[in-house]
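Would you mind keeping the following structure in view while I ask a few things?
Here the complex is missing a single protein chain, while all its other protein chains stay put.
Letters A and B mark the chains in the order given here, with residues in each chain numbered from 1 onward.
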Amino acid sequence: MSSVLYDTPGPRAKVRNALYTVGFLVVLGAALYWVLRTLGDAGELEADKWSPFFTDSRVWTTFLLPGLVNTLKAAALAMAIALPLGAVLGIARLSDHAWVRGVAGAIVEFFRAIPVLLLMVFANEAYAMWTNVDSGVRPLYAVVTGLVLYNASVLAEVVRAGILSLPRGQTDAAQAIGMRKWQVMTFVLLPQAVTAMLPAIVSQLVVIVKDTALGGAVLGFSELLRQGDLITVNYSNPIAAYLFVGLLFIVLNFALTGGAGWLERRIRQGGRSSGKALTTEQLEELENVGPEPVTGRGGETGRT
Amino acid sequence: MRFRKTGAAVAAALALAVSATACGSDSGSDDTITIGIKFDQPGLGLKTPDGAYEGFDVDVATYVAKELGYEAGDIEWKQSPSPERENLLSRGDVDMIAATYSITDERKEKVSFAGPYLIAHQDLLIRSDETAITDASDLNDKNLCSVGGSTSAQNVKNELAPDAELQEFDTYSKCLDGLSKGTVDALTTDDAILAGYAAQDNYEGQFKLAGLSLSDENYGIGLKKGDTEMQEKVNAALEKMIEDGSWKEAVDKHFGPAGYDPGEAPEITEKS
Partner (left out) sequence: MFDFLDSPQYNLLGAFWLTVQLTVFSGIGALVWGTILAGMRVSPVPVMRAFGTAYVNVVRNTPLTLIIVFTSLGLYNSLGITLGGGGDIESINFRLAVLGLAAYTATFVCEALRSGINTVGLGQAEAARALGLGFFQVLWSIVLPQAFRSVVAPLASVLIALTKNTTVAAAIGVAEAALLMKEMIENESDAILLVFAVFAFGFIVLTLPTGLVLGWLSKRVAVKR
């Protein structure tokens, strides 16, 4: 791999790099040794704290897998509702009618400015006060509600940016052949914008999966992290339990990212979009609550 | 393109449908009884790796259910976190609750009780080798652990040891980890609950109760407000359980290993 930041290493640079490598590995190894040593002293590495995960299938069937199912359930529901809702809000922000733009803009900006954890806590209490949702599923409802409100708002901005990233000519051409406004949107702009939006949408989906864990910590929703707590009640092995829970989350999110990458390549092979991909960084930029327009017209995506 | 999008929509709809059906639970049928218990309190109500439930509350509830005509297999257990208990009863999500449920006048405005079946006291759990804490006021400048929304820690801090440092977690098990490693010095709640933690295999011999009896907590069986017929039946079942020795047996089985003695069985006071 060559980089513009440094020259191809000559003999002295090679030696220097080797020294850096050794030094870095020594520091890393020393840190790792200290961590393991201290954990061992604290008794966290004893076999009976770790063996349940390998020898006792009940740990998986009673705790981890049901937790995983709940995490997936909450995330899937939130995605299924937030995606269309976000699309509607995003399109509404591009409406020709000022009041539609205003209302959609206010909703989007409001829910993007508030921590999703507050939304969940409030939703949980609101369901308890004003509805008779069964208490067994109320935490699920509250988690999904919080995730949907927040992520639909973020996705609305993604959709808006995706549509704005398309060349102006697409709209002009569609109007020239006599398409109505909704036809331009549904047949010309949205299908092309989907390609451009995919990477941004996927990173938002990863956010949704991660944020389900908030519901476990504050609402007692029995998702993966919460179930990890139940494991520690039985085996008092917090280090091992959280390590495995973390591992499951990471695998899940890698699978999500990988699957989406495959999907994106498939769509891209079709080569029908004139939009450029919005990158993760540009999505992060969208998190900006500031009122300035996120993108310019004419295929210019991202920063101004 | 169109086709692929339809495919994605179908997949999303399917996911939705699957989750929706998975949510739908069956409850309210007449040949089963739904009882609310705790899932995370060893000694009282704990979900074990087998998926079974064990503890003193579970045994009491099973006995009462049997007297009401339900076999153990007909009981549907439902997790009842402390702040949820009144709601669960008033909405009819559960038929009764046996989940370290203290009888208080405030609660009696919303639900009815049968019992009590156990008298617990607020106490402190400390490390076995702890000598510096013999009274609640010794907690000043010590780290006291509790779970959010619990009143017992607030009581200690407001009235007994104003300079105690409060560590709040969402579960007691996190407090226990800190207690065993020395980052918190005491954990406070009812002694019956604390005894269950002290008796766990993983923590054998590590903890002890301070034996302070800071309050009296009369554990009762929570019932729907005004259900006097049920109240009589449950009271009769509790009396029978105490008389035939099953009560003592359950106490010994679940609290014995912790060396916790709740004393004699309490008088039934909740009558209409």
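In this section, contacts are C-beta pairs under 8 Å (C-beta built on N, C-alpha and C of every residue); 3 or more make two chains touch, one makes a residue touch a chain.
Because the structure is a prediction, the values reported are computed rather than measured.
In the complete complex, the hidden chain is touched by one of A:5, A:47, A:98 or A:176, namely A:5.
When the full complex is taken into account, the listed residue touching the unshown chain is A:116, out of A:116, A:194 or A:231. By the touch criterion stated above, the residues of subunit B touching the omitted chain are 83, 143, 148-149, 165-170, 174, 177-178, 181, 183-184.
Touching residues on subunit A toward the chain that is not drawn are 3-7, 9, 13, 17, 20-21, 24-25, 28, 35, 38-39, 42, 44, 110, 113-118, 121-122, 125-126, 129, 206, 210-214, 216-218, 225, 238-239, 242, 245-246, 249-250, 253-254, 279-282, 284-292, 303-304.
One rule holds in what follows: only the chains that are shown with their structure count from here on.
Measuring from the averaged C-alpha position of subunit A to that of subunit B gives a distance of 36 Å. On subunit B, the positions that touch subunit A within their shared complex are 1-2, 4-5, 12-13, 15-16, 19, 22-23, 25, 39-40, 42, 46-51, 78-79, 81, 84, 87-88, 91, 93, 170-171, 173-174, 176-177, 180-181, 200, 202-203.
For subunit A in complex with subunit B, the residues that touch the partner chain are 42, 52, 56, 58-59, 61-63, 69, 73, 76-77, 79-80, 83, 128, 132, 134-137, 140, 191, 194, 217-218, 220, 222, 229-230, 232-236, 238, 266-267, 270, 272.
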